[in-house]
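Shown here: the complex without one of its protein chains, the others still in place.
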Amino acid sequence: MGFSLEGVGLTHANGFRALHDVDLRVAAGERVALVGASGAGKTTLLRVLAAALRPDGGQVSLLGMEPWTGSPAALRRLRARIGLVHQAPPIPPRQRVVTAVLAGRLGQWPLWKSLASLLYPLDPEGARHELARLDLGERLYERCDRLSGGQLQRVALARVLYQQPDLLLADEPVSAMDPALSELTVALLNEEAIRRGVTLVASLHAVDLALRHFPRVIGVKDGMILFDMPASQVREAQLRELYAAEGGVPMAGVAAAADVAAPPPLRCI
Amino acid sequence: MMAEVRRDPAALSRLGWALVALVLLWPLLRLADFQPGVLLDEGNLRAMGHFIGGFLPMETSHDFLTLLGKAMVETLAMATAGIALSLLLAVPLGLAMTRALSISRIGPGRQAWIGTLVRALVRVLLAVLRGIPELVWALLFVRVFGLGATAGVLALGITYGGMLGKVYGEILESTDGRAARGLLEAGSGRIAALLYGLLPQAGGELVSYTVYRWECAVRASVVMGFVGAGGLGQLMDQSMKMLNGGEAASILVSFLILVLAADGLSEFLRRRLA
Partner (left out) sequence: MRAGISPAGVFGLMLLLTAAAGSFVFLEMPLGALFTGSAAREAVAFVGRFIPPETDPAFLAKVGWAALETLAISLLSTLLAVLGGVALALPAAGRQGPLARQAARFVLNLLRSVPELVWATLMVLAAGLGPFAGTLALALHTTGVLGRLFAEALENTPRSPAEALTGLGAGPLAAFFYGVLPLVAPQWLAYALYRWEMNIRMAAILGFVGAGGLGALLYYSLSLFHEAEASTVILAMLAMAVAVDGASAWLRRRMAG
């Protein structure tokens, strides 16, 4: 299980070469952070892992399956087992929180159940459970356009938690949250991956968050993998090379997290 | 810590609305005599099939095409003359409705209530003019002036006069009235205040809306003939009554050409104005 990429390359429709010859093996249950400057190819890599983008070269194997050689039905079944947290939460503003979270299981539910749940939510308890872990349990029946950017990002996270995927992917899942909340949310993602024994890959803008929470860190630069090593072995010089174009290594800052007077309690049930 | 999950607060009202809709749907279906089955009735199918079957070949004899061309020009002329006539109604009534051009409101003057009353009456008159569909006016006028385009032009003039008058008034109301008010306060007349205070701002919008209404008038003139008020519709009505599919097809095609051409011209004019 887990996944493997061999010699994967991808050129976007506009001619931009986003990935060059990427080799990557991640075993089941591993937790990996992707770091790198913006535009380095992290999002493209995550979308290839989500079977949402088809690379134009190389071998992709996800959860023991080759997504682009099987039937469309098999691809759908595979996608239902992969959860991706998008950078900008792709949730219609007028949708209610409960519907947005329950949408996580659309890949597993038969059509009649999906449609019925639109009229009367069929599993509000399940949705509330995941929302409560992110401290949003009380907003279950509110409309998403009433939420702040950070709250909406947590709704998107709750959707993926509710999906219960075997491969959990997250593209900058905490970009709209303050440092304290970011810390707690990244911790929650890791805890979920450990508890269910699933693979977790998250791209993070703040390098210190990645180093603190993930055993394995991969640096991505110009569509290639610059380094791939245990977090404890990542050195200052490597980070400086990774972010050479941005003129500084971005940090969330632990001090800032401690400064926040009362971090909102994350209830773990 | 486990709070009881609240029931969906929207469920009850959703159920209520669904029930109301269901209860209303039944009488609606009955009232509209909704029986899709009749479409498959043998007699109806044969009549329709025979008629549609006659569409090809289309009627293209020289005499008929001459008739068709004349009817198309007549339709366009009806729309143009109708709009010209409607302007005679719409411009004075639209102006009378505009508060920004009221002299008695300044101060307010001694008999401001008269102006308010006049504006209210104009509003009602415009509502009556456009509240009755142009085809009903046409049906009435055919009784007075006989069959032909005159009834259609008058009908268009009245209905569109009501519509244009209302919209002119609204456009003038929504433009910034300070310039006009300044002129009125300086003692200028209403017409001068309109020309120097309101038109420079609202002119484009007024013309653009009139062009749009002309396009609608072309569509309306096309069907005027169904009540005997001239234009292409009259030819169509005759062909349909005689179940002459070939003629009907030719007329339908010229309908489409006319409507699409009016669409294109109106869009071109409005883009030029914008």
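When the chains are written out, they are named A and B in that same order, and each has its own residue count from 1.
Quick note on the criterion: a contact is a pair of C-beta atoms (placed from the backbone, for glycine too) under 8 Å apart; a residue touches a chain by one contact, two chains touch by 3 or more.
This one's a predicted model, so the numbers in the text were calculated from it and none came from an experiment.
Colleague: Of the residues B:I103, B:V118 or B:L252, which one touches the chain left out of the display?
Modeller: Touches the omitted chain: B:L252.
Colleague: Which candidate, B:L12, B:V128, B:L147 or B:I191, sits in contact with the chain we can't see?
Modeller: B:V128
Colleague: If you put the missing chain back, which residues of subunit A would it touch?
Modeller: Residues 50-52, 76-84, 86, 88, 90-95, 99, 103-104, 106-109, 111, 114-115, 118, 163, 165 of subunit A touch the chain that is not shown.
Colleague: Give me the subunit B residues in contact with the hidden chain, please.
Modeller: Given the touch definition above, subunit B has residues 27-29, 31-35, 38-39, 41, 44, 47-48, 51, 73-74, 76-78, 80-81, 83-84, 127-128, 130-133, 135-136, 139-140, 143-145, 149-150, 153, 200-201, 219, 222-223, 226-227, 230, 233, 236-237, 240, 252, 255-256, 259-260 touching the missing chain.
Going forward, only the chains that are shown with their structure count from here on.
Colleague: Using Cα averages as centroids, what's the distance between subunit A and subunit B in whole Å?
Modeller: Centres of subunit A and subunit B (C-alpha means) sit 55 Å apart.
Colleague: Would you pull the subunit B residues touching subunit A in the complex into a rising list?
Modeller: Going through subunit B, the ones touching subunit A are 1-3, 5-6, 8-11, 14.
Colleague: Can you check the complex and tell me which residues of subunit A touch subunit B?
Modeller: By the definition above, subunit A touches subunit B via 96, 98, 119-121, 124-125, 128, 137, 140-141, 267, 269.
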